[in-house]
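A protein chain is absent from this complex, but the other protein chains hold their places.
Should a chain be cited, it is by its letter among A, B and C, assigned in written order, with residues numbered from 1 in that chain.
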Amino acid sequence: MKKIKVAILGGTGAVGQKFVALLDNHPWFEISEITASSNSAGKTYESCTNWREITPIPERVRNIIIKNCDEKLNSQIVFSALDSSVAGDVEKLYAKNGHYIFSNSKNHRMSERSPILIPEINADHLQIIDPKNFIVTNANCTTTVLALAIYPIHQKYQITELIVTSMQAISGAGYPGPSANDIMNNVIPFIDGEEQKVETEIKKILGTVKNSTIVFDEICASAHCNRVPVFDGHTVTVSLKTKKKATIQEIENCYNDFSSITTNMGLPFAPKKLYNLFTANNRPQPKLDIFSDNTMAISIGRLRPCSILDYKLVALGHNTIRGAAGGSILNAEYCVKTKIISI
Amino acid sequence: MKKIKVAILGGTGAVGQKFVALLDNHPWFEISEITASSNSAGKTYESCTNWREITPIPERVRNIIIKNCDEKLNSQIVFSALDSSVAGDVEKLYAKNGHYIFSNSKNHRMSERSPILIPEINADHLQIIDPKNFIVTNANCTTTVLALAIYPIHQKYQITELIVTSMQAISGAGYPGPSANDIMNNVIPFIDGEEQKVETEIKKILGTVKNSTIVFDEICASAHCNRVPVFDGHTVTVSLKTKKKATIQEIENCYNDFSSITTNMGLPFAPKKLYNLFTANNRPQPKLDIFSDNTMAISIGRLRPCSILDYKLVALGHNTIRGAAGGSILNAEYCVKTKIISI
Amino acid sequence: MKKIKVAILGGTGAVGQKFVALLDNHPWFEISEITASSNSAGKTYESCTNWREITPIPERVRNIIIKNCDEKLNSQIVFSALDSSVAGDVEKLYAKNGHYIFSNSKNHRMSERSPILIPEINADHLQIIDPKNFIVTNANCTTTVLALAIYPIHQKYQITELIVTSMQAISGAGYPGPSANDIMNNVIPFIDGEEQKVETEIKKILGTVKNSTIVFDEICASAHCNRVPVFDGHTVTVSLKTKKKATIQEIENCYNDFSSITTNMGLPFAPKKLYNLFTANNRPQPKLDIFSDNTMAISIGRLRPCSILDYKLVALGHNTIRGAAGGSILNAEYCVKTKIISI
Partner (left out) sequence: MKKIKVAILGGTGAVGQKFVALLDNHPWFEISEITASSNSAGKTYESCTNWREITPIPERVRNIIIKNCDEKLNSQIVFSALDSSVAGDVEKLYAKNGHYIFSNSKNHRMSERSPILIPEINADHLQIIDPKNFIVTNANCTTTVLALAIYPIHQKYQITELIVTSMQAISGAGYPGPSANDIMNNVIPFIDGEEQKVETEIKKILGTVKNSTIVFDEICASAHCNRVPVFDGHTVTVSLKTKKKATIQEIENCYNDFSSITTNMGLPFAPKKLYNLFTANNRPQPKLDIFSDNTMAISIGRLRPCSILDYKLVALGHNTIRGAAGGSILNAEYCVKTKIISI
């Protein structure tokens, strides 16, 4: 099969580099175009990127000439790693011009005709999309981990309330991110806008489609978001209440029995086993468990009763892969495979 | 005033060293005797201690000859930094012999006639103590931070439910504590026995004395305890529900208006201002805020509504000082000052 | 080609796990037997290993039944990850029984008829080996990085003096290794036995074979070894004096022009390009550069004159892969390919 050419908007920053690294040797996609700020336009990718990934810059990307962020693109599939200060308009522009946008930015997440796609949860949300303004977003990194972590329980027993505390990695703040003076040997109990994103996005992600509109789920989430000195991997502690009650064993079975729509579709970025369920009570840990199943799995541990809501657990996922660039790639794979987009 | 001679049980370990460092130049107390395991007995303190505090070993402690853990002591006041594997019996033995025990160990916390004393909260619990078996315990370090953090709200509006996630420092695990391989760049979502301690102790600490017994408070707490790569300082995120409702401003006033019984007693280890209330939303942070008010204050930040319970906040305290050795010293000071013990 | 069965001595510890992880999917070798202490013998690998690698235990290794450290083995090639407290005798025993030992332990490094093999430097040393006592050692991890780092200069201009300061990763101390209390936010200026190993081994590695004996090189090294809070990768600063003088450009050319005996032999663990030479003056850095060329390359930077000796540079290599398990595997590959051992 001839590979599908793709473009990356904002390809020189931290998220952009992650797209470049992850798409190297992708069996379906091939990076063909990269845009960046006007300072970089006209230069080779290698010459204007402060490359921070531990794998080298892929050979074929080194010499790609950076385009401006409003320049015409030939690739139908466009991954957006743009900063939210510019993503809104630029993504819309390319979408209007017929490109399929898979965005990692927050700007269009709450737009009525753009889904926040997590294919294992809400692939049906794609039906609400405006084909003339094709923008598929992925969720905020913490929301992604949380939504996937609770979905098997929600599906079966309907979660109504959720209290979550996140311990988030510094990579979530981009590069350079927090100074060592600020975060080494420290916890910062605040991440601007994060709690509100978690509390809002989760309702849309778990929503149901009625009359070509997403009706938000009634789940109510309350979040405490913290930054901790961890490079990669967002850990969340979760207390939750369900409408229908279940035993801990039944809750555990939700994960064991979970069958994802993506499992047998042959999507390169779909984890073989979505949930990595631990019984050892000191797991999951970001240092040990973020890479499981090609870094796209969600790790779950410490399932137990909560004396206030009903159940408690700990969940973990890789924030810049599962929760950002890798998630967007999976979304694009899903849309290609299901022919929702015609390439 | 002539100083009161005190003894330290288990004075060579991490908690014991903290007692030694904190009691240096104490205006009332003077370390006169130190016990340790039989390996160390008969040696000088300096020769058998792997000193880890950043201040030097106090001059007068260097040459104290270590006693065995069952040896006769002359000091009436005895601080116990014993490991819980031996603390139970040893503390009881010394108490039976008429010593006043101020213990940092968990063993007697739930004993019917030993209070878990936090003088700012429950000094009246001292009336239930058996004078022939005088053992005053302090709470688990996380419980101490939590109990002090919520007490002003509880006092006025009665907290009924509490969901707490802790991000605990490695010093809480003693020395050597977790290996760098295990905790650097990591979060460990489990601390053995910790959640149960928090959930149980809080009920006793907030209890009321009736007929010489502590009637446990009805507060229900659910805890998620985590270890993070921070040297000192336990941070907790708290969601809580109250019986009587209040505005956020009223909740904030609980701290501003709080008057501690200890404030004007002239106790050397009592903080001048118990609560360090932050309005900046990225505070408190362990690296910056654990030392406030002589390391005995509790820092509170991010007071805001919780969409599930009623209010949310972040609290922080120094785990080995306020939450351990310093807490015991304050307890002893309180008992001396109020003549609950006769020296 | 049918894979060659290999055994790992001490396969459950940190170095042993590294062998297991690295040999997974090795094109030539297949782990067939694993030994460990008598506590583990008879159990499956999975059940008695506290697995710490971030890749999962390879499927075919999970259920290997652990053998005792003196049990008969069927594999001709035996990798030793034994602790030095037992490695000496156990390796000798298996060697006497006709196995080819590739050892990561220090015990036989200075034995007259065992080479310290780094194929890119001293493959000819293999001729001194006693075929009835076939033990090939690899160098200490710091020595490996240093020897490879200076070899191209030594080869051409003959280094006579060498002052080296190492900044070594905690993985060099095995698992659990140093406690976070001891090494986080710290430098420990001492590693037991390390300086002596560096100073001694380098002379043998760079020695020449005369009359079936290795005549040690006259190079004189003086080492300062330090532990720093880095997970993987030993960084060394080097000042060196040469017999023949050269310009910095000529010194740089030593690396550019270096041709390794291993380059075109098709050895799976031989790096394509042995030296990763940096011109940016803030490189190499362990966090960014240890993985280069399949983690088997040596990174070199900051080539410049030294006002006391002749030249200065910084070098970096992965201590547990290039400097330990990966080095042993490369040694075995070399011996297989050159038919020094007959399988």
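Just so we're on the same page, a residue touches a chain if its C-beta (ideal position, glycine included) is under 8 Å from a C-beta of that chain, and two chains touch if they have at least 3 such contacts.
Fair warning: this is a prediction, and the values are worked out from it, not measured in the lab.
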{"item": "Residue among B:26, B:52 or B:106 that touches the chain left out of view", "value": "B:52"}
{"item": "Residue among B:17, B:35, B:185 or B:299 that touches the chain left out of view", "value": "B:185"}
{"item": "Contact partner of the left-out chain, one of C:39, C:97 or C:186", "value": "C:186"}
{"item": "Interface with the unshown chain - residue positions in chain A", "value": "52, 170-171, 175-185, 229, 231"}
{"item": "Interface residues of chain B (partner: the chain not displayed)", "value": "52, 54-56, 184-185, 288, 291-292"}
{"item": "Residue ranges of chain C at the interface with the undisplayed chain", "value": "161-163, 165, 167, 184-190, 199, 220-222, 224, 226, 228-231, 235, 237, 239, 281-288, 301-302, 306-309, 312, 314"}
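Note that in this section only the chains that are shown with their structure count from here on.
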{"item": "Chain whose mean Cα position lies farthest from chain C", "value": "B"}
{"item": "For chain B, residues contacting two or more additional chains", "value": "184-185, 229, 231"}
